[in-house]
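Here the complex is missing one protein chain, while the rest keep their positions.
Just so it is clear, A, B and C label the chains in written order, and each chain counts residues from 1 on its own.
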Amino acid sequence: MADDSLTDIYGNRIGVACRCHSDLCREVTVSGPKLSLRSVLVYTCGVWLLAYAAFCCTENTAVLSCAIILTLVGLMVYIHFFKVDHESLLIIGSLGVQLSSSYASGRECTSFIEMSKIKDVVINEAVYMHRVIYYLCILIKDPADPHAVSSVLPLFQSSKPRLKCLIEVYKTCQEILAQS
Amino acid sequence: CGVLLTTATFAPPTPALVRSHRATARAAGSGRHRICMVSDFFYPNMGGVESHIYQLSQCLVEQGHKVVIATHAYGDRRGVRYLTRGLKVYYLPLQVMYNQSTSTTCFHSLPLLRCVFVRERITVVHAHSSFSAMAHDALFHAKTMGLNTVFTDHSLFGFADVSSVLTNKLLTVSLCDTNHIICVSYTSKENTVLRAGLDPEIVSVIPNAVDPTEFTPDPGRRDDSKITVVVVSRLVYRKGIDLLGGIIPELCAKHPDLCFLIGGEGPKRIVLEEVREKYQLHDRVRLLGALDHKDVRDVLVQGHIFLNTSLTEAFCMAIVEGASCGLQVVSTCVGGIPEVLPDEMVTLCEPTVRSLCDGLEIVIARQRSGSVPSPASIHRRVETLYTWRNVAERTEKVYNRVSGQEVLSLDRRLTRLTSHCGSVAGAIFAFIAVLNYLFLLLLQWLIPDDVIDIAIDGSGPQSCWTQTSSKKGKRKANQIL
Amino acid sequence: MVLKIFFPQCCTTADSGLLVGCWIPDQDSAVVLAVVHYPFIPGQVKRYLTEIRSQTDVDLTVLGSWSMPKEGQEGMDSFLKDLSTIFPHSRWLQLSREIGKRGFTCQVVRKGGMFLKEQAKEGEGSVRDENEKVIIVHYDQRKVMLSQLHPVQEGVSHSKMEQSALRAVFHTVAQSHPLFFIDKYDDGPLKLTHWQSEGREASIIAELVKQGSVPVCKLLTWMLSLWSWLGSIRLLNVPPVRFISSKLSTCVQLGYRTEHLQTVSSTRKATEHMEFMRKANIFVSFLLDMALGLLLIAWLYRENRIGKLASTLVPVADHVAKELRELLEWLMGAPAGLKMNRALDQVLGRFFIYHIHLWISYIHLMSPFIEMILWYVGLSACLGLTFALSVLSDMVALLTFHIYCFYVYGARLYCLKIYGLSSLWRLFRGKKWNVLRQRVDSCSYDMDQLFIGTLLFTILLFLLPTTALYYLVFTLLRLVVVLFQGLIHLAVDLLNSFPLFAMGLRVCRPYRLAEGVKFRVLCEEEGTPLHLMMEINPIKVSAVLQYYRTPTYSCYPRDSWMALCKKLFVGELIYPWKHKTTKTD
């Protein structure tokens, strides 16, 4: 399923890999665009130039050191908390679905949803940032009423693949869900 | 993260289906249109415009057209929903300003509406109601994007005061380059032609309709030991509630067996309450408060006479509904009302207490003598007068005509605006049109059309809405209606 | 159906034997708890299982067999199959490991009825179920046993609990706690492999501490009951005393501390997780508080710091008074070129200056005793840092009482003016406020009403700037004091409510507080079932704060900033505390 033509909703290329561990267990990994060195450099240079301009005006070296610390901390915070490297979805038949997203710094956020709580996996439409997009989501059962949906959990929130990719993932999910 | 959730779901489309969508991306002229209805007024709001849009869309879907509806978000109801037969409704998050109408800036709604038009591959944009800012915005954007436009006017306007002068100017601007306009009655057509300075040839008269199966008579429900007059309307000045406040004591004094059943809510309720208080009519005048659409029929069938006291009305759906339930109709003779029902089915009066009382007395006397036709026969007659299928067929003709026309290019549009709308307003709106076009170019650069996913059709020739695959959507639709 | 077998990590290298564990009803999963090694006598195994079953709530059974082939030990298969006839079961698991392979295979033998037995010509009384798929989930027995799944569900009956396989697994492993305390090296008749609790010796010390804490707790409880009896006697419940004590933060803090100590010292064993955590949190923050308080005392009572403090206090008060007097004099002139009403200005200014005079003479009257008061007050720190801070807050409140008075006068005057002006403004426009309909109605006034209303309106309007300026200045002063007090309250609240124990647990033993689990695919070998590793997903730090925060008064919703600004504009009084008590009374 490694397809080069898959893009996210902004038209950036994304990588999608599907691993088949057994007929009960699939893992789909969607990796967004890598942190580009160019943009990092551009931002860093921008901040430093600003700092240098401020330094020329104020003649205070604290401005420069401040700018350096600011860029470093900002980069670290961005890498650690915001920049998602890849998101993966591990579906284990009759056990549950595990969502994990790894950040560029290597931090990983994982959550596991048991099969007994999952009502279905569906493709849905939503209004997002002045456009209407498709997204994949898990419908969570209402514990009080097994036929009702208590909440909706969107998948691939940061990579936001387009419909073509979503349909592939959807089919994979449905295959496993149908078995159990 | 700002994701707004929707509730409807659908089954997986096969890849072959998706491909076929792409292949027929611009298959206009095949007799099947992809229509986007835009209005601020739609369910869960209730009223004439709302049910017009819904019923018309349903009939068009039945004819094999693809229809989507765009409206603004109502409270929690935002995102995308599906109604019966895969009719898709976009509840877009636009700010509501006054009376359920959104604010207009001519720009801020462009990104969302463009996204809807592109992903649904819309060919005709059909806007409804001149009170709806979103409808005018959509017309403006659709023309910028080179789509054909149709506008339906549901209301009448005067020419006397300052506010109507301003709104008429805006209507002139909005309609001067719209392909076709639909009015609901001949009076409404004259009014619209005068207000917007239009060529009457591009204005069609297509009336509203009533779903006759929803309004069936049930003579067993009414109490024949007395005579009941039913009024169902919003209790506002324009509906002539002040007149009603004069009629009630006059007639109740004369006829001890007369009862009034009044459904609806509004600021003029206080007038009716005061009348009821003063003349001690608590057992004979019942105020039911706001009614759900589904309860209207149950109220109507309890009465013998339907009374309409409106002071202005483009096309009065209420009297058709009343007649469809087999009631005798008494109405004021204003606006398009004389065109609506044949003379033998309605008693028309001047909008004064005296005249309305006289009209009611005639009907009461007729009712007493038993010389009125039976409710069932009246219903059978009304059934043939207005049907949504007829409305849809006539609207379809308008679409066919419109889709053959070319949309004005920007330079011709500017010429039209400046020549047609007066020098000042024309210049201003020509400038706005240019800005809007530039904004569209910017959006197309930021998110090119081919990055926007083509939506899976819920209705139309390639509809994936089938009985088996859409149980959930069906259930949701039933909850909505 | 898919069968899930939860297999402890420590048993993967165990010798061959019987799998002991339990089936989880409805969920189609089995939890393996231990392996019983050869040789054993079946009767003994059965007796042992019933013994354990009586100790725990777990329905412990023999699940199947485990074979771990070693060099020179072949041909166990037939023996293992024979075992299935000895122990009653509906499904018999046969897990076997092969030499040189990491994964192991599993066969499920389902017991058939008589009919099936005849059909299957093998004559073994069982039928192999080929369709059944198996997932083997490895888990760390110790971590699973000790961890607590969140959100905590306690006191909820099993029927109401959501049907969750994982929760059931965690519950089972935690319940079979007694199983793991049987020593590996005991010369019992059975040899088992499972996670082994270590350090009996350390637990002896813990036991001793537990035993010793009981009389301490009893003593504490008795003292506390005495204390609360003292608090409940009639004298302290007279309205003014109660009002004052509810406004003094020291008294409030005293109340909290008593309540906390009562919780900690109750001799009843904390059986439920939340209760235990609450006790532990309170105890740890109490200890920290005491330690900080003692540190403060150690610093304060050295090198005559109290004396120095006292000697600076009076000049500071003098200085403040002088500044205030200057401020008032500035206000009585033409401050910032504003157009004030001179007569009103003078009256207000003199009134306030007189107040300052009163206050400063009171301070001077007190000055000989200040050092002594400070010395005694400083001792309160031995009750904990929170007490010292609360006392400080109260002292600030008392010492800035004049500012509070100014503020109240200013606010009342201003409030009255605003109220009058707003209603007269409506009269000015020919409107009035309809109380019944909650809206502004138009109204035709009499001519004399209009005349007097306008006269008053004019006068009030021209006097407004003067009052507003006084109000503004004193509100700013008051806000500074309130801000200071608020900071102190925040610190006290943090010390009181911070779940220190839970936080420590989260940092040092992340598996103890679990948000859920995560799975890792272990190995994929042809012919073996899917092997997953189940790891504990520790709870987020923010969630720890949310769950285990000791509730205090700051948890109640506060005024929003908009509401505060509106109050300030209208001239309502603002306080650092909530009017919680007045509402409930």
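The criterion applied here is as follows: a contact is a pair of C-beta atoms (placed from the backbone, for glycine too) under 8 Å apart; a residue touches a chain by one contact, two chains touch by 3 or more.
We take it that contacts and distances are computed from a predicted model.
Per its UniProt record, the hidden chain corresponds to "PIGC acetylglucosaminyltransferase" from the list "PIGC acetylglucosaminyltransferase", "DNA replication complex GINS protein PSF2", "Ribosomal RNA-processing protein 41" or "Exosome complex component Rrp4p".
Taking every chain of the complex into account, the absent chain touches B, C.
Touching the chain that is not shown, out of C:96, C:245, C:341 or C:552: C:341 (per the contact rule at the top).
Of the candidate positions B:51, B:104 or B:332, contact with the unshown chain belongs to B:332. Checked against the full complex, the candidates C:208, C:223 or C:455 give a single residue touching the omitted chain, namely C:455.
Of the listed positions B:246, B:264 or B:359, the one in contact with the omitted chain in the full complex is B:246.
Where subunit B meets the missing chain, the touching residues are 156-160, 180, 185-188, 190-191, 193-194, 200-207, 238, 240, 242-243, 245-246, 249, 271, 274-275, 278, 311-312, 314-315, 332, 334-336, 338-342, 351-354, 385-386, 394, 397-398. Residues 334, 339-343, 427-430, 444-448, 450-455, 457-459, 462-463 are the ones on subunit C that touch the missing chain.
Basically, only the chains that are shown with their structure count from here on.
If each chain is reduced to the centroid of its CA atoms, subunit B and subunit C end up 55 Å from each other.
Work out the mean CA point of subunit A and of subunit C, and you get 31 Å between them. If you average the Cα atoms of subunit A and of subunit B, the two centres end up 43 Å apart.
Considering their complex, residues 1-10, 12-13, 15, 18, 78-80, 90, 92-93, 111-112, 115-116, 119, 447-448, 451-455 of subunit B touch subunit A. Within the complex formed with subunit B, the residues of subunit A that make contact are 7, 9-11, 120, 122-135, 139, 149, 152, 154, 157, 162-164, 167, 170-171, 174.
In the complex of the two chains, the subunit C residues touching subunit A come out as 1-2, 4, 28, 133, 135, 137, 162-166, 515-519, 521, 524, 529-530, 532, 537.
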